[in-house]
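Omission of a single protein chain aside, the complex is shown with its protein chains in their original locations.
By written order: A and B. Residues from 1 in each chain.
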Amino acid sequence: MVKFSKISLIVFFFLSTIVNSYAACLPTDFKQPNIPINTSVNEDLKDKVHVWYDASLSMSGFTKSQSEEVNLFGPILNSLQQASQSLGTETSYNTFGSRFQTIDENRASLVTTQEFYKCTQSAQACVKKDRINGLSKVLSVAKKNTDSTIIIVTDLFVSTSETLAKNAERIKKPLREIFNNGQSVGIFGVSSSYNGKISGIPTEDGLGYVTYSKATKRPFYIIVIGSGENIKFIEEKLKKNQKLQDAIAENPDTYKFTMITSNVISENLNINKKVKDKDLINISSQSEGYKFKYKDNLPIYEFITSKNNFELKFNNSDFIVPGSNGVAKYKIEEHLWSLRGACKKNDKWGKSKRENLVEPVITDETLTLKFFEDTKLKWGYRWFMLANVYTAKNGSSTQDEFKDWDLTDSDAANHMQSDPKLFKTLNLMNIIEMIDDVANEEFKPTLVASVALNFELEK
Amino acid sequence: MIINILKTLPWYFVGLAVFLVPSVLLIASLLAPLDVESFFSNQFFADKFMDLETILNDEQDPANATADFNLMFAWLNIYLLITSIAISLSWAIGSHFLNIDEPGKAKFFGITWTIISGILVGSLLIVNYTIFSWSNFFMAQQDITVRDMNTMVLISTIYYSLMYWLSCILGTARQARSAVLLANKLPARNFL
Partner (left out) sequence: MKNFLIGIGGTGAKCIEHLVHTCSAGLGPDQLWVGMVDQDEANGNVNKTKILLNRYISLRNKLREEGKNDLSNESNLFKTNITTDPDAVWIPLPGADPTLKAVVNYNALKDEVKGLLNCLYDPTEQNLPLSEGFRGRPNIGAAAMLATAANENSKFWSQIHKAIDAARGGEEVRIFIIGSIFGGTGASGFPNIARKIRAIQEEKSVTSNVYIGGALMLPYFDYDVPDDIDDGTIFAKPNQFLDQTKAALEYYSKLFEHNKIFDQVYVTGWDPLSKLPKFEVGGNTQFNSPLFAETYAALGALKFFNEDNKIAETQEIFHIGKNESNDILWSDIPNVSANLNSKDKIINLIRFAFSYNWMYGPALTGSLSKIKKYSNEHWFKRLIEANTYSDETKSSIIGNENNQKIIMQMREYCQDVLTWITDMTHSTVVDSDQRMDLILTDFFSEYQPKENSKKVKLKEKLSSTEKKQFKKLIIDNDNLTLANIMSNISYMGTKRDQKGLGIFMDILFRSCGK
């Protein structure tokens, strides 16, 4: 018995020494960063889906076929309807534009027919209503349904007045709330055949509006407001459409997509321990003294090296919402401690005042953190580096591809006079940029990852 | 020959002592704990040459840094001292074996002495840069700026070169004095 107690004491002491020896070599004033708790989404709980169709008269042109062009409106909307069914527990259909109302499934099924877009009011009233897009109203509804996914099908032909002053604010205000709630806005653009009248085209002199009937092709838009995942889900479903694939194959400009969000980060890398030892690319895990361990969700790399700088590489796909514009800029919160000589118990670490220790390098696929590129650390010291990586600014590259379809107010008359086959969308970039601006306003830095390097630097 | 060498060596040590004694005192001061009073102020060199700014920037203890600096500087002086003594003693003894076999020949060995002096200066520089830069013996080498390091290198090289030169002047074989700069200005006596 005594012998057993002795052995267990020794083992306990030994183990505690190991633990303590690891724990002892940390700065005394080191505080664990606040790593968000993993609130896993209950995937069984699906959201509601609200589909809004732009019922303005000019939309009817998408339902008529054109001999020389491929009609994608129908196939895409069919795919969309199926996707929305899969996406949510409940799908409601609504119209806006000429009529702001909820419709039933029967009515919804006519969205790809001319019948859906008939205006039963007077011609004058129909024309007047046709000029108003009414997107702001839809957005106002969307902001109230933060748990739902909103799908808007529209030609996005917005008059200039709707993008100015109070009207702009009507679009922006709900968007703020949408982004504040962590939702994203996905914009799909599909260039489809068109056989109809486009109204609300401003004249050269600014007096009144004119119509254009010669267009054979025109883009329509599907705006999805919801979580990045759901937007991604819809994108995948739409892309599976064979006709769309064929059209893209023939002309890649047929399809455009962008996702605007205030928060492009899908998840913090620490939560599910996605930071791996292999991410530290220029230090071998086989090298002497190498250890990699998570301590309360904080990955700590421990090693001995003579190299002056290190690189941590993460794949964007691990933490950035796919399809989003990504991150244009990161902010690194740096903390550096040093200890002169080898680690001994109760040693006082010094907290360094050095700055700009970590440089993030962004590519389309990866984020690389370059440590100590411009700083020379002293060898013979033990160093402890804690880096908290935050997003500083979202990217914006994917929106620019919509510029091809953008029609400004001043160019509208000229564009019409050129007898175009593909008629561009009025104030398209205004709307997209407005959405983007609001997203940027609501941008909050998000903690992408926290990592610690605990290393002994040799000469 | 051995007797002639033994007659000259005391003078060699006299010449050496002029610079040796302060050097030894300095080394002793540097190796003594910081709080101990010593002949030289053991904070002086650290205060003058240590880059305190970067040390404080990393919130390191200046006292530890000073102790490390002093240790490094002490060992630097020890190695420089050994180098200087080794080469000057080699010259002092070796000068007796130079082939000065007729009048007027000694001055031609000035070339030999110059080469050896060059080797000495080179060795001192190598020791300096080994301690200050190339080796990993002393962490404190990082606590000095490049400019201050070069200043220290220059001062120490000059000091130990002077030690070498003075010991050569007095310690060179009498017949070889013309080979050493200014050694032939020494008075020529039975005992010197």
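What we mean here is this: a residue touches a chain if its C-beta (ideal position, glycine included) is under 8 Å from a C-beta of that chain, and two chains touch if they have at least 3 such contacts.
Because the structure is predicted, anything quoted here is derived from the model rather than measured.
Across the whole complex, the hidden chain's contacts among the shown chains comprise B. Only one residue from B:Leu26, B:Leu98 or B:Ala140 touches the chain missing from this view: B:Leu98. Residue in contact with the omitted chain (choice from B:Leu30, B:Ile116, B:Met139 or B:Ala173): B:Ala173. Across the interface with the omitted chain, chain B contributes residues 1, 3-4, 7, 96-104, 106-107, 173-175, 177-178, 184-185, 187-190.
The definition used in the following text is that only the chains that are shown with their structure count from here on.
If you average the CA atoms of chain A and of chain B, the two centres end up 69 Å from each other.
Contacts from chain A toward chain B in the complex involve residues 338, 340-341, 348, 350-354, 378-381, 458-459.
Those residues of chain B whose C-beta lies close enough to touch chain A in the complex are 57-61, 64-65, 68, 135-136, 139, 142.
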